[in-house]
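With one protein chain removed, the remaining protein chains of the complex are shown where they sit.
Moving on to chain A:
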Amino acid sequence: MQSFRHFLPTLVLATALLLAWQIYCTLAQVSPLVLPAPTQVLRALFIERARIGPHALSTIWVATLGFSTSVTFAFAASVALHFSPWLQRGLMPLLVASQTIPLVALAPLMILWFGFGLLPKVLLVILVTFFPILVSLLSGYGQVPQAYLDLLSSMRAGKMAIFRRATLPMARASFFAGLRISATYAIVATIFAEYAGSRQGLGIYILTAKNSFRADLVLAAVVVSAVLTLLLLAVIRLTEKLTSKGPAGGKRHAAH
């Protein structure tokens, strides 16, 4: 009930938007080749479900693989940068610069260098999602109160022990925030990589649909991509809840 109430404003607004779209299409008699009505998109999605399915699965696979590799790399890099200020000063400007490379330029190059297989797509997803996770981890590491550090140092805890006992748990919230930002990019980046050249995936499906002037199929694929992103976000939210330590995860007790 609570979650329903939470999502109610979104549902109301989305319904209103779709309704307006539908009414506009009906009244203005827009050609479905240009702007199909929501019902037409849904019908296309239903008819084409058997063909979109495998493409969607392929996209999920690439996005998940790329995203989880990216999280692993970002974590390893964050630890290295945390313990080596020299490396952090040296690498951060380069990493920032890497974020300014236009995907449009990079995606075809990746295909050129690594072919149509999994690798170029995974690399592209990593390139897009790595940085937000890394930055959120590093900013989380910086949020440890001095008193916690003092306490552990006075207990003669080593650098690693301080990292494990205070720095890492402290960065948790910030890490998940970065993860959510990255997750929204992951599916989009995968689709873009597929669009640039691929045998399977929503990206290539969109390209084929566009080339045969099927706006309804393009939009059907967009719906699928949006659903996938929301699913990924839900999985992250669930992981965060399940692994949460502290009273926020469980019931609150009043003990005053």
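Assume contacts are C-beta pairs under 8 Å (C-beta built on N, C-alpha and C of every residue); 3 or more make two chains touch, one makes a residue touch a chain; residues count from 1.
Criterion: contacts and distances are computed from a predicted model.
Q: Absent chain per UniProt: "NitT/TauT family transport system ATP-binding protein", "Carbohydrate ABC transporter membrane protein 1, CUT1 family", "Cell shape-determining protein MreC" or "RNA polymerase sigma factor"?
A: Answer from the UniProt record of the missing subunit chain: "NitT/TauT family transport system ATP-binding protein".
Q: From the list A:Leu65, A:Val79 or A:Ala157, pick the residue that touches the absent chain.
A: Checking each option in A:Leu65, A:Val79 or A:Ala157, the one touching the absent chain turns out to be A:Ala157.
Q: Among A:Arg165, A:Lys210 or A:Arg237, single out the residue that touches the unshown chain.
A: Only one listed residue reaches the unshown chain, and that is A:Arg165.
Q: Thinking of the whole complex, not just what is shown, which of A:Pro54, A:Gly117 or A:Pro145 touches the missing chain?
A: The one listed residue touching the chain not shown is A:Pro145.
Q: Tell me, which residues in chain A touch the chain that this view leaves out?
A: Contacting residues on chain A, toward the hidden partner: 145, 147-157, 161, 165-166, 169, 172, 245-247, 252-256.
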